[in-house]
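Below is one structure, written out as C-alpha cells, with a few remarks after it.
Of the protein chains in this complex, one is absent; all others appear in place.
Letters are used for the chains, namely A and B, taken in the order the chains are written, and counting of residues starts over at 1 for each.
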Amino acid sequence: MKRVLPWIVPAGILLVWQALSQFGLLSGQVMPAPTAVAEAFWRVTRSGELWRDIEISTWRAFAGFAIGGGIGFALGMLNGLSRLSEKLTDSTLQMVRNIPHLALIPLVILWFGIGEEAKLFLVALGVFFPIYVNTLHGVRSVDRQLLEMGRAYGMSERAIFWRVVFPGALPSIFVGVRYGLGIMWLTLIVAETISASSGIGFMAMNAREFMMVDVVVVSILIYAALGKIADSVARLLERTCLAWNPVYAEV
Amino acid sequence: MSSASLTHAEGSLVDFPPVPESRTRFWFVGLAAAAAWFAAAMVIGGLPDIDDFERTDLLARIAAGLAGLLLVFSVGERVVRFTIPARLRRTGPWLLLLAVALTAWELVTAKFAILPRPFFASPQALLEVFTDDYPRLGDSVWNSVRLLAGGYVIGAAAGFALGVAIGWSRAIGYWAHPVLRLIGPLPATAWLPIAFFAFPSSHSASTFLIALATGFPVTVLTWSGVAGVNKAFYDVARTMGASQRFLVLKVAIPAAMPSVFVGLFMGLGASFSVLVVAEMMGVKSGLGWYLQWAQGWAAYANMYAALLVMALMCTGLITLLFRLRDRLLAWQKGLVQW
Partner (left out) sequence: MVSNIVAQQTAVGASVDVNDVSHRFDLDGKTLPVLNRVSLRIEPGELVSLLGPSGCGKSTLLRMVAGLETPTVGTIQADGARITGPDPSRVVMFQDPTLYPWRTVKANVSLGLEARGLLRRQGHRVDEALRLVGLSQFATAYPHQLSGGMAQRVSLARALVNDPKLLLLDEPLGKLDSMTRITMQQELVSLWQRTGFTALLVTHDVEEALFMSNRVIVLSDRPAAIKADIPIDLPFPRHRGDPRLADLRRRILGLLGLDADW
C-alpha cells in the first residue's frame, strides 16, 4: 500500500488531463486526451507500422552503442594504462567533447547523406565520450595497493589486468554505460527526427507533419519505455556483476 | 618558480656581477614557435593555391605577424628589461604545435587538395567566414547564449529548489518520487515535437526544453546531496538550538553543494545538446540554426567555423562554471580530488 499510494499523483494527473480534454478545455491539437493516445497506440500497433519502427530504432541504437562504446572502452583502457597514449590523445578528446555532438548533425548529413551511417555515427559519437571518460576514470581510481599486491604475488600483467584493473574499473564503467544509454536514445530521437525514413523518430516527425498529435505522444511514450527498459537491464547487469561491491549490496 | 634564486646562486658562484636582465633561461620554445609560424607564413603565402581563395594573403600575414611577435618576445627578453608572462611561456609548446598543424592542414587542403575537396575546408576559407560573415555569426552566438542562459537559469533554480524540497521533506519526496521516475528516463529531446505544439512560441518551447534538460539532473543530484548529508551534522546544530530554517539553509544546502555542482555540470552539457536541436528544429536563430542554414548551402567552411565558435562558447561556459565552483567550494580543496 505504501508503495502504491504515491502513484496516485500521476494517476490523478492523467484523470484531470482526460477530463480537461473531455470538456474541451484542452484542445486536442495541443494535447490529445489519454484515451485518444491509447487509441492511436492501438491503431499503429495493429497496422504493424509500430513494430517495424521499434525494431529499426532499437537496431540503430544498439549498433551505434556497440561501436561508440567499444571504441570508448578500448581508448579509455589504453589511456588509463599508458601515460604516453593519454598525453597524445586525451587533451584533443577533451576539446572535442565540449562540442555538443548533436551540433554535428548538419555536417553529418552532408557527409553521409541520410543513410544509416549518419545515424550510427551520431549515436556512436554521443556514446563514446561518457564511456571513454568513465573507463579512464575507473582505471585511474583502481587501488594502487591492490596493483602492488598483484605484482608481489607474481601475477602476470595479463592476469593483473583481468583480475585487478578491469574489476576495479567496472563500477565506473557501468556509470558510463548508464549515462551512455541515456545519450543513445536522446541522440537517436533527434537523428531520426531530422533525417530518416523509418524508425520511431520518423514516425513522430511524420505525425507532426500531418498534425496527428496523438501519434506524437505515442512515440514519446515508446521512447520513454525503451529508455526505461535499457536502463533497467543495465542496472540489473550492474547489480549482478558488482555483487561484491558493498554499494550495490542493498536489501 | 625557483629559477630566479637558482640563477642568483650561480651568479655568486661564478665571479661575475649578477646581470639582472637575464633572470630566466632563454625562451627557446618561443623562438622555435616563431620559426614555425614563419614557415607557415611562407607556405601559405609562397605556394600557389589550388583554387581562388580570397583570404590567403591575410592568413599569411597573420601567421607572419605571430612569428614576429614571438620573435620579439623571445629575443626581446634578452635585449630589453622585460619578462615574458609565465602564462605565455607555458603555452609555448602549444603555439609551436599549432603552427605545425596549421601548415599541415594548409598543405593537405588549399595547396595540394589531398583531402577530398568539398568536405574539408581550408584555413583561409574558415578565415573568410570570420571576416565576411561575422555579423550573422556574432548574432547567432548572441541569440544562442540568450536562449541558453534563460532556460539554464530557470531549470537550475527550479531543479535546485525541487531537489532541496524532496531531499528535506520526506512527505514531498514520497509524492514526487514516482513523478520523477516517470519523467526521468525520457530524454529531453523526446519532448521536442510535443513542446512545439504545446507552447505558444518556439522560443518559449525551447526555453522549456532547456530548462527541463537542466532541471532534471540538478533536481536528482541536489536531492541525493541533501539526502546524503551526514545526520550527525544535524544533531550538532540541533543541540545548539538551531531552527529548521537554519538546518536547511546553513547545514543541508552547503553540505549538498558539491553534489549540486555535479548536477549543474551535467545539466549544462545536456542543455547544449537541447539548445542546438531546438535551434535547428524550431527557433530560427542561433548557432544551431546557422549550422542548419550552412547545410542548406553546403557551405562547409561556414559549418566548420560555426562548430569552432560553438566549441569555444561551450568551453567558455563550462570554464565559467568551473571557476564558480572553485570559488564557492574552496573548502573542498584537498578533501576531494577532482
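In this text, a contact is a pair of C-beta atoms (placed from the backbone, for glycine too) under 8 Å apart; a residue touches a chain by one contact, two chains touch by 3 or more.
Since this is a predicted model, take the numbers as computed values, not measurements.
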Quick one: which shown chains sit in contact with the chain that's not drawn?
B
Return the single residue from B:86, B:171 or B:236 that touches the missing chain.
B:236
Residue of B:45, B:173 or B:254 touching the missing chain in the full complex:
B:254
Since one chain isn't shown, list which residues of chain B touch it in the complete complex.
230, 232-233, 235-243, 246, 250-251, 254-255, 257, 329, 331-332, 334-335
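Throughout what follows, only the chains that are shown with their structure count from here on.
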Touching residues on chain B, where the partner in the complex is chain A
119, 174-175, 177-179, 182, 185-194, 196-198, 269, 272-273, 275-277, 280-281, 287-288, 291-292, 294-295, 298, 300, 303-304, 307, 310-311, 314-315, 318
Which of the residues in chain A end up touching chain B in this complex?
5-7, 9-10, 29-31, 95-96, 98-107, 109-111, 182, 185-186, 189-190, 193-194, 204-205, 207-208, 213, 216-217, 219-220, 223-224, 227-228, 231
